[in-house]
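== chain A ==
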Amino acid sequence: MSDALSEHDKGLHLRGVKAGYGETVVIEGIDFDLKPGATLAVLGRNGVGKTTLLATIMGHTARHGGHIHFDGADISTYPIYRRSAIGLALVPQEREIFRSLTVEENLIVAARPGRWTLARVYEFFPSLASRRRNRGDQLSGGEQQMLAIGRALMGNPTCLLMDEPMEGLAPVIVDAVLAGLDRLKREDDLAMILVEQHARLALEFAQDCIALDRGRIVHRGPSRALLDAPHLLADLVGVGGGDRKA
Partner candidate 1 sequence: MSHLTPSADRRAADIAAFSRRHRFHWFEALPWLIAVAAYFMFPNYLALGSQILAIILFALSVDLVLGYAGIVTLGHAAFFGVGAYTAGILAANGWGEPISGLLAAAVAAACIGLASGWIILRTTGLTLLMQTLVVAAMLYELANKAYRFTGGADGLQGMSVWPIFGTFRFDMFGNTAYFYCLVVLFFGWLVVRNTVNSSFGRSLTGIRENVGRMHAIGAPVAQRRLVVYALSAALAGIAGALTAQTAQFVGLNVLNLERSGTILVMLIIGGIGRLYGAFIGVPLYMIAQDRFAEADPTYWYFWIGLAMVFIVVFLRGGIFGVVERLLARSRKQ
Partner candidate 2 sequence: MSATGLQTIALCKNFGALKVSNNIDFRLQAGARHALIGPNGAGKTTFVNLVTGVLRPSSGQLLLDGDDITALPQAQRVKRGLVRTFQITALFRKLCVLENVVLAISERDGIGGDFLRPAGWHRAAIEEAYDILEVMGLAEDALRPITELAYGRQRMVEIALALALKPSVLLLDEPAAGVPESESVTIIEAIERLPERIAVLFIEHDMELVFRVAQRITVLVQGAVLVEGTPAEIAADPRVREVYLGEGRH
Partner candidate 3 sequence: MVSGKLLFALASVATLGSVTTASAQTIKIGWVNSYSGFLAQAGDQMEKGLNLYVKLHSKDLPPGVKVEFVRRDDTGAPEVGKRVAQELITRERVQMLMGVVASPVAAAIAPLTAEAKIPFVITNAGGVAIPRISPYVTRFSFTLWQTALPIGTWSVKQGWKRGFSAVADFIPGHDAEGAFIKGFTDAGGQMLGSVRFPPASADYAPFMQRIKDAKPDVAFVWVPAGPAATAIMKAIKDLGLREAGINIVSAHDLLPDEELPNIGAFGADIVTAGNYSTTGVRPANTAFLKAWDEEYKGKAIPNFTSVAAWDAAHAIFELIKTTKGKFTGDEAMKFFAAWKDPNSPRGPISIDPATRDMIQDIYIRRSEMKNGKLVNTDIETIKAVKDPWKELNPPK
């Protein structure tokens, strides 16, 4: 089946996706494609629907319209656990570590056979290895973040969704996490979507970017281009009244 997939079908494709919570619609008319191994930054201020977008791909929200395809399959109606099984993984904003499980159990419980093993995750995040017997609720913010990423990797995904992984971390830790992500990008053929409020961090990391406002995509293009246009960037994600209704 997967052999027959054309290059075009592989990866993640959203078409006209409209979704929200209950009857509320938060995002609307979302289209984009993410090729295997590609990286995408999602920008936008608070409350514009970035988290909802990731949640929708993972199946957490109520879908009101549109379709999501992943590696050739229409996964729009898949239950959450099946989306995980076919290669999607989410690092949620609140980390959502299983607090009554130890670090090691948090990893094992998500394990699926593949290149990512317990040993490799520990090698990747050495500080987790030293705390493997600690319970999820006994970790610092940075460790929790690494654990959330490690847990996602244990499922051996082909597409990793990350929701503000630097949020609330001390600068030193931000650097450590970023270093890890960079290494992931270099060493692993993993497609990644990074939602980030610190726009420059995200743009430096990802090849392409989209920006959301009020649930719609208001900008898309290569990250480089946006980094080179600080006024446009400030307009998209910064603070200011602006008459950007044009």
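As a selection rule, all candidates are chains of the complex that A comes from, given by their letters.
As a convention for this text, a residue touches a chain if its C-beta (ideal position, glycine included) is under 8 Å from a C-beta of that chain, and two chains touch if they have at least 3 such contacts; residues count from 1.
Remember, it's a predicted structure, so these values are computed and weren't measured experimentally.
A.B. asks: Pick out the one candidate among 1, 2 or 3 that is in contact with chain A within this complex.
C.D. replies: Among 1, 2 or 3, contact with chain A goes to 2.
A.B. asks: Touching candidate 2 in the complex: which residues of chain A?
C.D. replies: The contact residues of chain A facing candidate 2 are 20-21, 23-26, 28, 45-48, 93, 164, 167-168, 171, 174-175, 196-202, 214-216, 233-234, 237-242, 244.
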